[in-house]
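Read the structure below first, then the notes.
The complex appears here without one of its protein chains, the remainder shown in place.
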Amino acid sequence: MTLIVLLIPLFPLLGFLVLGLGFRAVPKKWATVIGTGTVLLSFIVSMVVAFNLRYFAATLPGFSFDWISIGPLKIPFAFLIDPLSVVMLLIVTGVGFLIHLYSVGYMKEDPGYNRFFAYMNLFVFFMLLLVLGANYPVMFIGWEGVGLCSYLLIGFWFKNREYNNAAKKAFIMNRIGDLGFLLGMFLIFNTFGSMSFGQVFAQAKSMPAGSPAIVAITLLLFVGAVGKSAQIPLYTWLPDAMAGPTPVSALIHAATMVTAGVYMIARSNILYVLAPATMTVIGITGLATALFAASIAIFQNDIKKVLAYSTISQLGYMFVGLSVGAFTGAMFHLTTHAFFKALLFLGAGSVIHALGGEQDIRNMGGLRSRLPKTYWTFLIGTIAIAGIPPLSGFFSKDEILLHVFEYSWPMWKFAVAGSLMTAFYMFRLLFLVFFRDFRGTEAQQHHMHESPPVMTTPLIILAILAAVGGVLNIPEIFDGGSRLSAFLAPVFADAAAVTAHQVPLPHSTEWLLMGITLAGVAGMVLWAFNRYVRKQPVLLPDSARRSFIPNLLTKKYYIDELYDFIIVKPLDRLSTFLHDVVEIRFIDRIVNGVGNMVVWTGNTVRFIQTGNVGFYMFIMILGIILILFLNILI
Amino acid sequence: MLTVILILIPLAISLILLTIKQEKAIRQFALAGAVVEFGVAVAAFITYKTSCHCNLLFTADWLTTLGVSLKFGMDGISLLMVMLTTFLVPVIILSSFSHTYSRPSAFYSLVLLMEMALVGVFVAFDGLIFYIFWELALIPAWFICAVWGGHDRIRITFKFFIYTFVGSLFMLVALIYLYFRTPLPHSFDFQWLYAATLTPAEQTWIFIAFFLAFAIKVPVFPLHTWQPDTYTAAPAAGSMLLGGIMLKMGIYGMIRWMIPICHQAVQLYAPVAIILAVTGIVYASVIAIRQNDMKRLVAYSSIAHVGLIAAGVFALTPYAMEGAVIQMVSHGINIVGLFIVIDLIEQRTGTRSIRDLGGIALKAPRLAIMFMIILLGSIALPLTNGFIGEFLLLLGLFEYSKIFAAIAGLTIIFSAVYMLRMYQRTMLGTTNGLTEQVSDLTWPEMVLFIPLVVMIFWIGLFPGMFLDVALPDVLQILNFVK
Amino acid sequence: MTALTTIPIHYYLVFCSTLFSIGVIGVLIKRNALVILMSIELMINSINLLLAAFSAYTNDPAGQIFVFFIMVVAAAEVAIGLAIVVLIYRTTHSIDINVLNKLKW
Partner (left out) sequence: MTTIIALTILGILVLFLGIMKKQSWLLPVILLGLVVSMALTVTGWNMPKSYAHEMVIVDNVSIAFSTVLIFSAFLIFSLAARYYRGVTRPLDDIYGVMIFALTGAVMMTSYGNLIMLFLGIETLSIALYVLAGSHKEAITSNEATLKYFLLGSFLSGFLLFGIALIYGSSGSFDLHRISEYVAACSGNYPPMFLAGLFLLIIGLSFKIAIVPFHFWAPDVYEGTPTLLTAFMATVVKTASIVAMYRFFTHTFHGIHGVWETTIWVMAVFTILLGNLTGVYQPNLKRMLAYSSISHSGYMLLAVVAFSPMSDNALLLYTLSYSIATISAFGILILIREARGNDYFSSLNGMAKTNPLEAFCLTVSMLSLAGIPPLAGFMAKYYLFTTALEKGFVWLVIVAVAGSAISVAYYFRPIIAMYLKESDGVQLTVETPYKVHLFFMTLMIILVGLLPFLVIGLV
């Protein structure tokens, strides 16, 4: 019975195999059914599992075979079902299914339709492995696998060189993180003698906090998370990754893959709480990323780029949440973020679809009337992400902020600042896209149309989820049950046991904090309204001269250029240098030099052979004298 | 007995091939012979018992006065190597069908002669016999590369020959020297050689001699400069034989001969060797990033990958050694796959220059998929063969030294960089004049890839079968260094 | 015999070595093939004398018998040698040994 867990990843895998192996032979209709159906089936099975969680969690592992097994190194291909993985399962399959469904409409005209669904199914498969793995290596399979799918899907339109570069960049930056993950895994094995979650965590419990091994492990794993979840300094791939089709951005680069880092840290919570130093690093990184990305988002003009930076920023929040020990909060935000960010991306996709590929918000405007469903759902998403009650974003973000406040007051100030920026840029986006008059071309205006139901239905469902997602974990202050917290509590129990129990904040403080934040958000929304709806928005072309700070932000702090300057270019130059100078002029020259020396010597000594008999006799006599002299007289 | 049959089949076929005149018959016969050879190897694999190697052991007197006997046998490591060799040779032969080589009987005969020598190297349980096969393998390799090779082949292959020959000559001296240090009555039998009593100084010298021979063959940085040129100049089949199988001889030699014999010196100088190997990984990877000739790129990537294997061997930990064994197999499969892809592209477009290609995936999606799968294997994506090897190698190396493992681990980043660059520039993007007319894989060509792809995933998913075969012997060899 | 043995053996040794050396020097400094032949003949004769002397001092006839062998062989050698010189003279019109050096390097 427990084997039905296997079905969850198996369905998408089958989907991939069918679509992948027979990619041209499968008719489009069937491809649709297979592509979306497999994910739906997975979702259904996941639901079954989720509702019978106790049964499954108690009896697993009912299935495992030794993938790699050498002496003490045993890596079974085992799955783990617990509340945490179930939450992720539902997000991946649920949101994944909606996005698949949406893609049916979005990708309808694309010649690579089957290929697209094959890749998407493969992605879901790997993501499910990542989530289900009962040990680090199996998680790593998924971890790398989703990276591959991300590569394939970012570069889906592979005729375009820019897109390919973006895909390559994503894969390589992920790989940098993966190396950290890999080394972290090795260190885990070195320290605990096992890589399976159960054994590692059980042993870790008895370790003293702050022991160097654990700090090192957690830092290395965090490097992996930084790569995968696009944190400073490895975040630059994510904005570029918007090259992929929009559903890809929604699924991979917003809802699921990029949150893998958060999931991994939440999974390893016990290790992290034992490593306060790492937690500090995570907190600083997360907060810096949140602010940094948010500030860039304010000045972006590409609808998807804005959302991409927003994603980075929100991921930063999740890490901040993790760093203060608010694992549930982070997971909660992960969930709600999956809803509203997927929604926003799909909404953006709908807009792009309607405008025939236009992504620049300077050429949009006034779409509210023409795309009503998109508008309304997008609006919900925007409100949710801005953290305005009672939509889901409010609850999840609030929970994190609350914990941050408990942890450190200055950090809270920064976090709130980021939250305000979020509100600003999201409403800027909303206003510029949907309000005032259309700024695009005649042709676009003519062509503009609302998306078909197959696309809008997922939008609506996601909008509902984004709106009411908060009910999952309504805090006690609102007389909520904190259901998610309760649900996840067993997973984080050990961690909770380690962290010192703080006295919960008094309700008055909570209200106060909430009030401050909300007031700020409201101010931001009004400001944005003022700037972009009431007044004619000032939209500068890319080439326009800007004052220092806006310029810096428009140019994304020149980070890409910086990386290009300090890493890519030097590496290229080093490569050329090593090949042209070290290899050819030095090492190979030594090798050839030895050979040439032999030839040269040969060519030189052969002239001793003068052909002159008298000379020969002379040399021989010298030889004779030498031999006699050396042997007899000495 | 099977072991001897494994040596004799290719030899017999190689001789018979010389008498056949028709090109088609030559090809079919060569392929059939190689397949039969693989069948015999499979039979050996099935009958192999991990507990004792007795059923595959063959002993006959040869030079009794000098302690040389015809002792052949297989332990787990040899078995895997023989499997790899016999598996790849039919693929290589099949891949050569698309070329019309001048003097085909000589060509295929040499390929099979080389197979014989390679199998001989892997199954020799006698030091001198090992050496004889070791050198013997060089002759057909040289002829294949030199006669059917490309631009500037004379200079390049000559360098290749001399370089590798010089290296192994010193191994001969070391072997003979060792012979006189074996227990009485002196013998070249591997167990006698293992039991040789050596002073530390002797250990060092013998280590150096062995290391040179093996490191040149592998090749380990900085003894690698023959290799990119040779791969580039060699015909496709030659590159495959060299890269796929021949360089494994070096690693195999390290494991089978060098570590047990001069175990003290190996332990003493392991850091030096690892530093060289790790330097080589980074060095070759960085160079590979900017290569324009696909074969050259693969050659440098091979230096990097093999550098990791060498580093793993010197880490002297069970995981790394197991990783080395499995990675030898994987690397062989992957590099042959890559060379086949390159060969097919070259046949279709007439160039290997990355700069001049692009958009092939549009015209040849099947080729693109095969390329992608093989590429994933060689960049060690989990669930492919490359991952198992690199995971174990890095894990073992990590146990030895965390820093070295971290630096060696850079290979997983760099390999993505240069491999994806190659893939992108050739397969992706828009077509140009050269790639406009590229046709997709035909079914015979698909057949070429299927065994490779199957193996890539088989090893990636179920490595246990291969790991278990080698494990007892790996542990036994590591016992020497404990 | 007595006349021979009254002179100490060292004298013979030194004398013969000197004669031998004169022969060697003759070979070295002369370029005329005939003179070189004669110098070689001088070397051989010095050895003959030495052998005879040793033979006398050790009362062993073998040395003197060997001298006869040497004389025969030397005669044969000179015959060949002269033939070669004639041959050379026919082709080069010279018996200078350094004229012929086409074969070298």
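Think of it as A, B and C in the order they're written, each chain with its own count starting at 1.
Keep in mind that, in the parts below, a residue touches a chain if its C-beta (ideal position, glycine included) is under 8 Å from a C-beta of that chain, and two chains touch if they have at least 3 such contacts.
Keep in mind the model is a prediction, meaning the values are calculated, not measured.
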Touched by the hidden chain, which of the shown chains? A, B, C
Among the options B:172, B:195, B:461 or B:475, which residue touches the chain absent from this view? B:172
Candidate in contact with the missing chain, chosen from B:71, B:153 or B:331: B:153
Residue touching the undisplayed chain, where the options are A:509, A:536, A:551 or A:609: A:609
Hey, which chain B residues sit against the chain that's not shown? 62-66, 128, 131-133, 135-136, 138-139, 143, 146-147, 153-154, 158, 161-162, 165-166, 169-170, 172-173, 176-177, 179-180
Residue by residue, what part of chain A touches the chain that was omitted? 595, 598-599, 601-603, 605-606, 608-609, 611, 613, 616-617, 619-620, 622-624, 627-628, 630-632
In the complete complex, which positions of chain C touch the hidden chain? 9, 13, 20, 23-24, 27, 33, 36-37, 40, 43-44, 46-47, 50-51, 54, 58, 60, 62-63, 65-66, 69-70, 73, 76-77, 80-81, 84-85, 87-88, 91-92, 97, 100-104
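Just so we're on the same page, only the chains that are shown with their structure count from here on.
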Line, ring, star, complete or other: which one describes how these chains touch? line
Of all other chains, the one whose Cα centre sits farthest from chain B: C
Roughly how far is chain A from chain C, centre to centre by C-alpha average, rounded to an integer in Å? 98
Roughly how far is chain B from chain C, centre to centre by C-alpha average, rounded to an integer in Å? 66
Give me the residues of chain B that touch two or more other chains. none
Quick check on chain A: which residues sit in contact with 2+ other chains? none
Spell out the part of chain C that touches chain A in their complex, as residue ranges. 24, 27-28, 31, 97-98, 100-105
Contact residues on chain A for chain B in the complex? 23-24, 66-71, 73, 137, 140-141, 144-145, 148, 151, 155, 158-161, 164-165, 168, 171-172, 175-176, 178-179, 182-183, 186-187, 189-190, 571-572, 574-576, 578-579, 582-583, 587-588, 591-592, 595
Sites on chain A touched by chain C in the complex: 606-607, 609-614, 617-618, 621
